[in-house]
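One structure coming up, written as structure tokens, with questions to follow.
Here the complex is missing a single protein chain, while all its other protein chains stay put.
When the chains are written out, they are named A, B and C in that same order, and each has its own residue count from 1.
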């Protein structure tokens, strides 16, 4: 089951603009982000605290809607999902 | 001694844009305005209350500076002075 | 540039003049004749005093809101629906200053600049009353 993970701003610089992850049925958004982050050396510490939680400022979207970190631990991915991971926005 | 009295907006429509008044030494701004207003029929009631005071909303300027009604009763005119009389402004 | 003129306003040029290196925000206010059942509008100014007042308001806004540039052009004469009446263009390092400076200027103009408007309707003309109160006008 293919899932797209997109990164923006400094996360894009760290991980590239997008990764395709082969997800297992039942995997959560957070698990997918964790695997995507592990694709790069030091990638994990860019997004996660030592205790394994996402850093507070990291924003996660699921198919274009923001999800709270707690929900990202619960929601399972589906075929074709798009997860986006980015730092606080600075438009304007 | 020549003094110019200028009118704007609806006072211009009532009195014309400007009148030249022959002032006597010692005459006050208010006295000049009164004489200028008297140049037209019904002109007096356009600017003055029945008790002879200027209507509250009438603005008087003396050589480009606003003067309070009380001061207009005290200040004497000088040769070449410009008095302006107008309703509340509505620019913008 | 501060001006009172009969010709239309060149907003593009005003904006380009406000585009200075230290500016991060430009705010433009463009007052236009609204279709309020009117046919035309006639504007009249006590020109010398109005220009002095515009300069004074611009200078105070520049100082209070650290504006990088201030441009004001007010039109007089006969205008129709959709025509520009007044353009204010300010620039500042940050957006708050630009917005607040712009607002300060328009409120100052409404309260203090000797310009008057007459709405011309099918059934005659009507002078627009000053907004603030009947004692507004130029501060002495």
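Operating definition for what follows: a residue touches a chain if its C-beta (ideal position, glycine included) is under 8 Å from a C-beta of that chain, and two chains touch if they have at least 3 such contacts.
Nothing here was measured: the structure is a model prediction, and the numbers come from that model.
For the chain that is not shown, the touched chains among those present are A, C, taking the whole complex. From the options A:2, A:40 or A:66, the residue with contact to the chain not on display is A:66. Even with one chain removed from view, chain A keeps its contact list with that chain: residues 6, 8-10, 12, 56-57, 59, 61, 64-68, 84, 86-92. Listed for chain C, the residues touching the missing chain in the whole complex are 11-12, 15, 19, 21-36, 81-82, 93, 95, 98-99, 102-103, 106.
Throughout what follows, only the chains that are shown with their structure count from here on.
If each chain is reduced to the centroid of its CA atoms, chain A and chain B end up 76 Å from each other.
Shared interface positions of chain C, i.e. residues touching 2 or more other chains, are not present.
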